[in-house]
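Selected chains from the complex are presented in situ; the others are not included.
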Amino acid sequence: MARLHIDQVSKIYTGTQRAVDAVSIDVDDGEFLVLVGPSGCGKSTLLRMIAGLEAITEGAITIGERVVNDLDPAARDIAMVFQNYALYPHMKVYDNMAYGLRNRGIARDEIDRRVREAATTLELGPLLERKPRELSGGQRQRVAMGRAIVRNPAAFLFDEPLSNLDAKLRSHMRVEIKHLQRSLGITSVYVTHDQLEAMTLADKLVVMNAGKVEQIGAPLDVYERPASTFVASFIGAPAMNLIPFSALGDDGRLGLRDATVATIGFRPQDIIEVANDNEDGDGLSLRFVVDAVEPVGSESYLHGKVGAERVVVRIDGRAPHREGDRIGIAVPSERLHAFDADGRRLEGWRTPDAVGDAGTAMRKTRAT
Amino acid sequence: MDKVRFGHSIVPYLFLLPQMAVVAVFFYLPAGEAVRSSFFLEDPFGFSSTFVGLDNYADVLSSTEYRRVAIFTVWFTVLVALFALAIALLLAVKADTVLRGAKTYRTLLMWVYAIAPPVAGLLGILLFDQHVGPFVDIASWFGWNLRIGVNYYDTAFAMIATAVWYQVAVNFIFFLSGLQSIPRAVREAALIDCRSGLRRFFTVTLPLLTPTAFFLLVINVTYALFDTFGLIDLMTKNEPGNNPVTLVYKVFLDGFRGNDLGGSSAQSVILMIVVFALTLVQFRFMERRVHYA
Amino acid sequence: MSNAVSAARPLAPVTRRPTFKWGPVFDHAILIAGSAFMLVPVYLAFMTSTHDAVTVHTGGVQALPGGSLVDNYATVMFDGLGFSGAVNGTTMMLNSLILGLGFAVGKIVLSMMAAYAIVYFRFPLAEFAFWAIFVTLLLPLEVRILPSYEIVQSMGLINTYTGLIVPLVASATGTFFFRQFFKSVPDELIEAARIDGAGPLKFFLDILLPLSRTMIAAIFIIMFVYGWNQYLWPTLITTNEDYFTLVRGIKQIIQVWVGSQIPEYGQAMALAVLAMLPPVIVVVVFQSWFIKGLTESDK
Amino acid sequence: VTEISWWHAMGGALGETVNEIATNFNASQDEIVLTPVFKGTYEETLTAGIAAFRAGEQPNILQVFDAGAATVIGAKGAVKPVQDLLEDAGASFDIEDYISGVRYFYADSHGKMIGMPFNSSAPIMYYNEEALEKAGVEAPKTWEEFEQIAPKLKQAGYIPLVQSHLTWEFTENFFSRHNLPFATNNNGYDGAEGTKLLVNTDGLKMMFAKLAAWKEDGHFEWYGTGWGDNQTPFEQGKVALWVGSSGSFGGLTKSATMPFGAVPLPYWEAIAGEDGYQSFIGGAALFAMAGKSEEENKATAKFFEYLTSPDVQLMWHKSTGYVPVTNAAYELAKQQGYYEETPQAEIGIQQLNMKAGEWTRGYRMGFYVQIRDVMNREYGKLFTGETTVDEAFKTIEAEGNQLLERFAKTGS
């Protein structure tokens, strides 16, 4: 267990393009860091630099007290869980887990104890004599985890470890990983592009974009106060509705103080249906035309338009709406997000008295 | 799941016909003829023949010379396969590791494959010539009086060296492609699990190459058994004397050169039986080839 | 065995940290040694081919260039070799090409068809056909050469390219390679094709054949080289000098019963070098395809 | 025009001379077109001919070497005896026209010539003039003499003796040079049935015991079965005496680095007496294959006539080193003074014309190629110390007789 310190790290594969661009992140001892971002943004590259599988072009990575830039992967005291598990196909489950230990010259007894312990934790006990090809996806995943656990390393690295599993198994494994990491208390870095994983697993969430860090923070902070339109649209499903401020028409009631507001955002679930043309309250009130209704069981999504802008609205339960319906929608003012022309989040963009607590009142009548 | 197949109709037979016809006419007919004549002693010109039952087999199997040849064949096959595989594997692993010049090495190492065996043999005899062969000079630096054609073992050495040289290229090609089909992530996992490159090779890379290696083993055994024919012919200068030869070459010597049809047919049949057994073993391996992941 | 037809995974070596290490130096040393091991003999063959016969006879292989380059090559390329004078290096090369190409093409066509029947059809004789063909895998022509000769002769195929090529085709190597490859072609393709209305013939021609391109290339090279290098069978089966091949030409030059004559070593080497050229070109040019083809078949 | 074919084993420059003869023959008349075809080694040529015969595609003329003679002659009906061929064609034939040594080797037990000697040779001894001079000795006539001079040659820094073909030079011709029986049944001429090798006999065993002893003493060296491997050190001037073929002469003139001469193959005075006997011919003969039309046979006969004409023989003799097979050609060579310039070229023919004996006609044994293989193998073992003379000849006798027995069965 150790702190992990990433200091101005960059990676250049060829030419001058930076796959990772001056990234600095601190991961505390025992902390669970999740890296999210769109495909190709450099998540894997960063992780692989930590693992020692890629050379570090610039900057330094420190694990515990050691700068590891020049260390062999095997010398860094890390364990890695790969996307497609990367189990040794020719070794039994037991040997897959024991392999890393044997290479470190650990005593047989100790190896056996650790492997069996991990197997118990992961409920792999009866599978120890099987080969990977005789396992189901979820079981393979657990073996990959087991291989990491037995090592009791300074840090765990995960590269989209669940992306090959089906939805049900994925949600199950998610809980297991979190639980394990908590109980072992091992510093972890986890790469994913699945939001649910990012939100539920992270102690600290890093959103990356094009090799750079967009935002670092606790997951709910990132969710509630996205630092940019990029983060806003990336975190949360369905994505936050982002509407050019100009498209709203002049809306004095928002009590604009900061003239640089370029985009207003609000999440589908923060929208409430209001009686026709109800213009009360200090939030945003809009007219919404339903294009499509997607009932999903516990909730429904209304896809539609406000003016020319596409907007998604979430309705609890079964939506009574039909295509073509025109309804009034409103967003409590404290649930609005504002961004400048560069997509950066704006704080304090409204006059103080415009920020009331009407929203809380309105929630009570949320559409169902 | 088994391959999805078309139902049965006339079509598969039509597709099979050409190959079956060729195989029947040019393989089974001659092979059958070999079986038949292995029971006869026949005048080469075909004027007369005597049915001798299993005498030809008895003669062959009781011959100490045949046994000597068989033993050499086993050794030759084992050594050629072993060295050709080991050297090719080493080179393939290295060619797979280096970044710079990988393609050049690949080309250089592969092209020997294109050389005709008689040419390879010709090079072999010139390089190993007792009087002017450079390899003999090199050997003498190490105090080794290398005498191909005189000393049984020296000749065997030259044959094996030349045969290995020629086969390394083929093995290299297959090993390289085998290596490239090992998932990158597995190799990286090993990199994290194990510091020693050598140990990594033996515990992870090599086991994962076993399907390729099995396949190549069979190819190499076949090669050593049969395809070195031309090379041995050249190395022994068509006059084996007390030099080592392999079983196939002996079939050739007795039948083709010596016109002893019955005796050589019996040898052919014995070889066929051995070969059939080998085929069975091969398919055991091939079909149950470890299908990883 | 994912998608057998996707581009081969590029060489993705595990990259390491940039500080200087002896490892790569060692790797290169081994590779250079290996390349030398493979190449020096070929180099010597070329150098030797630039010397006259007596020099080679008394001095062995030559490491430095000699003065007979033009002489030797011109002689073997253009001077009539046999009795008729009709055959020289050029015509022999042509014959070798016909043999190599004919053999490779014949083998590919036959074995592809047979493999297709075996892999893609369910019919009563499939198992039998499989074994009938595969038993031929390991028994070389040399061992059954005399009866084969008689059969070819009784069919009147002596001194024909057919007689030269077809009997060589009677082995299962190609069928075996194709069978392995077909087994790795995803099932969905045949299903999609069936739904798209393709029958067995159309599937074979429209889908399987184009998909097998790299495999065909790989087998083509293997077979071409094999055919090109044949010696014993062509010697036996052709009496007409018009059918002489390069490999046979080499034998004829170095073939001298006693020491009464010195073989034209320089010329033999020149012919040997020429004999290497086309296969080497084929191998080098197609090598990336080759590697790809084999990789896929190995999956 | 009648087309006839000739399959031969003459590679390299020999093949070119063959082609020249054929071209000249074709040019000399316009009824016959002869096509020579190179078919590989002697063995490959014979096998090709046999295979072709079985399929009815045989050539008109097939070149068959000494060791294969029994196979062809033994198969009654495979060939048309030259004597008959020539006589049927109305050509005159007199066996006495041929030089003494070649007359009966390819003849049947009645003395009828079956195959026509073509490229005929004799094993002779070449010497390195420098070496003899340096050691102050003469080339030996007998092996006894050799034993005298060998130490001196060794002293002078030379390997005293090397040979190139142990079976032909030191086994088959041992019997003819000393007029000893090689096999029962009249050296095999009287039929395959019951023919037994007489190699496990004192004379031959003594010869090889001597060779082995000489090798121990450094008076004899052996470089394996390959002809050239043994010839090369002589060419390089390291060897004083080398037993090769009379046909080696042409090549040696090009490749030898020192002046050299030749003498007949030595013999043991203790066995043969004052003079040695003539040797068996080496090389090969041309056989007219059976099953050809009258017309083609006539054409073949025409060609044989042409081939044996003194001019052609002389040309062959001069350009290859093989001996002329007719007395007339020999006379012509002498007449032209050829042997004055190149006395070495005459040694072979002289040796073939030496006195004949009961056992110098030749030998006739089936599967003889394999018997030679057995001999070569055992000799190799002998000189590498893997076996003894007694053991070796016991093995040769046993395996050889087994082969003869097997061959006998093929004919019934």
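By written order: A, B, C and D. Residues from 1 in each chain.
Convention: a residue touches a chain if its C-beta (ideal position, glycine included) is under 8 Å from a C-beta of that chain, and two chains touch if they have at least 3 such contacts.
Note that the structure is predicted; figures quoted are calculated from it, not measured.
In this file the complete complex is built from protein chains present as A x2, B x1, C x1, D x1, though only one of each kind is pictured.
We adopt the following convention: only the chains that are shown with their structure count from here on.
Between the chains B-C lie more C-beta contact pairs than between any other two chains.
In this assembly, A is the chain whose CA centroid lies farthest from the centroid of chain B. We define each chain's centre as the mean of its Cα atoms; on that basis chain B and chain C are separated by 16 Å. Between the CA-based centres of chain C and chain D the separation comes to 40 Å, rounded to the whole angstrom. Chain B has residues 129, 131-132, 188, 191, 256 in contact with two or more other chains. In chain D, 41, 44, 47, 54, 227-228, 232, 236 are the positions where the chain touches two or more neighbouring chains simultaneously.
Across the interface of their complex, chain C is touched by residues 5, 7, 9-15, 18-19, 22-23, 35-42, 44, 47-48, 51-52, 54-57, 59, 121, 164-165, 227-228, 231-232, 235-236, 244-245, 247-252, 254-255, 257, 320-322 of chain D.
Of all residues in chain B, only 41-50, 52, 59, 63, 65, 129-132, 147-152, 236-243, 253-254, 256-260, 262-263 touch chain D in the complex they form. Of all the residues in chain C, the ones that touch chain D in their complex are 54, 57-58, 82-84, 146, 149-150, 153-154, 158, 235-236, 239-241, 251-264.
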